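Here the complex is missing one protein chain, while the rest keep their positions.
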Amino acid sequence: MPLLKVTDLSKVFYLGRNRKVVALNKVNFEVEDGEIFGILGPNGSGKTTCLKLLLGILFPTEGEIDIMGKSQFDVEAKEKIGFLPENPYYYEYLTGAEVLSFYGRLFGMSKGLIKDRTEYLLKLVNLQDTGKLSLRHYSKGMLERIGLASSLINDPKILILDEPTTGLDPIGCKETRDLLIKLKEAGKTILLSSHFLSEVERVCSRIAIFHRGNLLTTGVLADLLNQYQAENLEDLFVKTIETFDSAAEKEKSETAAVQ
Amino acid sequence: MGKVWVIASNTFREALRKKTLYILLVVALVAIGTSRFFSFLAAQDELKMIKDVSFATIEFFGAILAIFTAIGAVSGEIEKKTIYTLLSKPITRRNFILGKFVGQSLIILLNAVLISLFFIGLLISKKAVPDIEIYKSLLLIYVELLMIGSITLAVATFATDAFNIIFSFFLFIVGNLTVYFKQLVDRTENIVFKGLGEMVRTVIPNYENFNIRDQVVVGVSVSWKYIGQTTLYGLIYITIAVLIGIYFFQKREV
Partner (left out) sequence: MKNKNWVNLFIAILLYIPMGFLQVNIDYRRKLEDLEARLLLMPGQVAGSLVLGGFRGVAADLLWLNIEDLWHHGHTHKLLPLFESVAWLQPRYITVWAVGGWHMAYNIYATLEDEKEKKYWYEQGVSFLKKGIAYNPEQYDLYFELGWTYYNKGEDYSNAVKYLEKAVKFPAPDYVKSLLAHAYENNEQVDEAVQQWTKVLDTGFKPIAQRALISLKTDGAFTPKRRTRLGLDKET
């Protein structure tokens, strides 16, 4: 039984009259308990749209999302999810500890529990010495780290991370990666989107490649490399995208010929 | 309810740490303070002038604060994209709107009460201890301000900020002039216009209901029944606005 199951998920944005953008086209995938699942794709491929649909921030045009047997709008499902958006946005007038406590209270956590978790998480992301510094004065890397900490406040079963290493320096990237592996070892299920192939290659057990709203392929990395006779993830990535684009091109010229 | 309160207190705290509140507060206090310069008038006239200026100031600056706080509460959250994180937490969208409403209401009341205290202090310093009628008028202004905030909050769930600001101020002006509208409608012979006019008058917020200060400043008493009815009117209108806000926010994709 997968923790998260996406069935025929489509999202169409209507931009005025007769203009629509298919951001996601009949996507199917599953995330198993305890794995790190990587969503790969170039910018604008539908990764973020997919994650927003999973969190109930956007509404699907078609399709179903099942999170541990619950709908994505269900408060009970959200209690077990941690989410870190791309370029985290926070209340810049709060301090790190205040942000964690605010989110903790939204989970209905007790004061004592929030205090313990806050202390633990600030130490985990190496921000224990920031004290009364408000987020306005944080560096980009610090913001990313407090974001990660706040997505962990409820000790989530599923952690959804949108481009967690964007804007981080190499050391920051490595620290984040190490943290993800540590979390996986602690039994968390992680769903992460990224366009850094090397990062995905190192941490993910399974991947899905998105392109122009379509899910091109999904599976265990080693199997996929075999299947597509690719040398590495980069090779695989380029091959799948080229195959898709030439097929689309062909279809286009065929329909043009018919007309 | 607990989660509504968490969002409310965060909204309250955010507004407290912004400059808008303090700037408006200072300008309002200066406005009321200037009414003291008319002390060359007879004492009775001066008191009336202090009251007129103070009531108008509390209403006008309160309205500005209500509109901008409500816009900051919803659009600010969307603009800064903090809404993504917030909606991924186990709260319903109804919780979000209710929390924002409670939080902004606290700020609006805090601002209005602070200016009122200054006003009452000024009266006492002039040896004119305010009577109950003054408090009745203040109460109605507070209800009006909460109503203004709730309407702006509702509009913020589906419209742009620019539209919302213009619309809210437009309603503030029109809602204060409903009596003229009513007098026009009453004088119309045409049944269709009359019906349409009555409908429009029911739909737009009737802020004129909360204006009893022209009577209060000259010492005319207003019945508690009237205060009760208009307060109830305000509460119903606020409920409508919040429900509409919830409706549109449930449908909104951010």
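Each chain gets a letter, A and B, in the order it is written, and its residues are counted from 1.
What we mean here is this: contacts are C-beta pairs under 8 Å (C-beta built on N, C-alpha and C of every residue); 3 or more make two chains touch, one makes a residue touch a chain.
All of these numbers come straight from a predicted model, not from anything done at the bench.
Checked against the full complex, the candidates A:Phe73, A:Tyr93, A:Tyr120 or A:Phe244 give a single residue touching the omitted chain, namely A:Phe73.
Only one of A:Phe59, A:Tyr120 or A:Phe244 touches the chain withheld from this view, namely A:Phe59.
Here one chain is not drawn; of B:Asn10, B:Thr69 or B:Thr92, the residue touching it is B:Thr92. Against the chain not shown here, chain B presents residues 38, 41-42, 44-45, 48-49, 51-53, 55-56, 59-60, 92-93, 173, 175-177, 179-180, 182-183, 201-203, 206-209, 211-215, 217-218, 220, 222-223, 225-226, 229-230, 232-233, 236-237, 239-240, 243-244, 246-247, 250-251.
As a convention for this text, only the chains that are shown with their structure count from here on.
Here the spacing of chain A and chain B, counted between their Cα centres, is 42 Å. Put simply, chain B touches chain A in their complex at residues 2-3, 6-7, 10, 13-14, 17-18, 80-92, 253-254. Residues 52, 55-59, 75-76, 78-79, 81, 83, 85, 87-91, 93-94, 102-103, 105-108, 150-151, 160 of chain A are the ones touching chain B in the complex.
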